[in-house]
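Pasting a structure here, questions to come.
Shown here: the complex without one of its protein chains, the others still in place.
The chains carry the letters A and B, assigned in the order they are written, with residues numbered from 1 in each.
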Amino acid sequence: MEAMYESVWLYGPRTEAISEILSVVATHCRPDWDGEGAEAISQLAADRAIAFIRALPRGVPVPEIAPEHDGSISLDWIDSRSRVLSISIGVSDRLAVAWLDGTNQGHAVERFDGERIPPLILERIRETMGNASVRVS
Amino acid sequence: MRLAHPPIVEMVVDIDCDLPADLEIADLEQRARELYSDRYPGFRRILHPLPGFGDIREATYAFQFLEEGPGLVQLRRDGFSFNRFPPYTDLDEYLPEIRRAWQIFVDLVAPVAIRRIGLRYINHILVPSGLRIADLNEYLHLGSGLPDDMTLKFNEYLAIEDVTGNEVRVRMVIDAQERPDQPPPVILDIAGSRRHSADPQVWENIETTILGLRRMANAVFQSSLTEQCLTLFR
Partner (left out) sequence: MLPSGFPEAVADEETLARFLTSSSYFSATTVKPAAFLPNPKAGMTTSVFRHDAGNLIQIARDRRPDVSIHGAAVCKAAAVRAAKLEVVAEEPPPLHANIVGWPVEADPVLQKAAQREKALVITSKCKLVLF
């Protein structure tokens, strides 16, 4: 574990984001947690989400975390209500990506190999959060 | 050596301990928050991935107690940390508070033994504008011996101080987030440590070790940077 958790300046936002993923898993571990038949958050999805956070280059903002009905994990970069990048991480290496940037919107599928963040996603993060004062990894 | 504008972005004192075998730090949260809250009103729970997680108690790795100012204390599953951020003055000024916060930790957790004491300085060095990555050796003793047409991105070494047995791990990272209009920032991460079994109740021995690590870290800092670089911080 080295000193990853001890240096807040180097790893703090990523440590917090990983901690938030684990907290979401723990608080959404029962089936039907939403009263609408939701699946418990998948451990595989959580592993992939954690790998994604660890792969974020230093200086790139970390996302907010949310559970999804099918047991996936949502990573959201929110600059404002109309400037958001949202990614779904599930059990496969394919990520569902969508963005809203004022009147510009779109969606795509990207592949994450567990080590390197797809360039499209990095570009979208920077475009979405360019003006934000946020946690950077 | 006292610098007017030190490039320190974080100082960390780590005291890694063996805790009682039956201790679950998740059970200490309420009491710990009460004991640290007067000086550290902020709180964060840090979870760490474990196989088969889902039990938030088992995944609890640390509690962070945050000052309203630039500091925090960490109660970890494997020890104690004291983190300090800019504005940074001098370790001597922080030692009384480190001792106080450590004593709270000892009273609460009852560590069996200390295994390692660490002192880490993370420096963020902004060299002058217009400097290319290739010119960094005017400011840093990179020691890489690379051909001229190659660019160093990362250098790391581990050394042992002969007299004391103290270890130091030094990392020099040329930040990959370089922007064309800004100079390449450099992270100089100096982590000194001493592994030994020590009595958690005897603060004087802990302090002596920390001060020895500071002396070593300062020497490494001076030898890692050229005089041209050091003048940036005076």
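As a working rule, a contact is a pair of C-beta atoms (placed from the backbone, for glycine too) under 8 Å apart; a residue touches a chain by one contact, two chains touch by 3 or more.
Just so it is clear, the model here is predicted, and its values are computed rather than measured.
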| item | value |
| --- | --- |
| Which displayed chains the unshown chain touches | A |
| From A:Val8, A:Val24, A:Ile50 or A:Ile125, residue that would touch the chain that is not displayed | A:Val24 |
| Where the missing chain touches chain A, by residue | 24, 27-28, 33-37, 64-70, 74, 76, 78, 80-82, 84, 86, 88, 90, 92, 94-100, 105-109 |
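In this section, only the chains that are shown with their structure count from here on.
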| item | value |
| --- | --- |
| Chain A residues touching chain B - in the complex, by the definition given at the top | 1, 3, 5-10, 15-16, 18-19, 22-23, 25-27, 29, 43, 46-47, 50, 57-59 |
| Partner chain A, residues of chain B touching it in the complex | 9-10, 12, 14, 44-49, 52-56, 59, 61-62, 64, 72, 74, 76, 81, 83, 85, 118, 120, 122, 175-177, 187, 189, 191 |
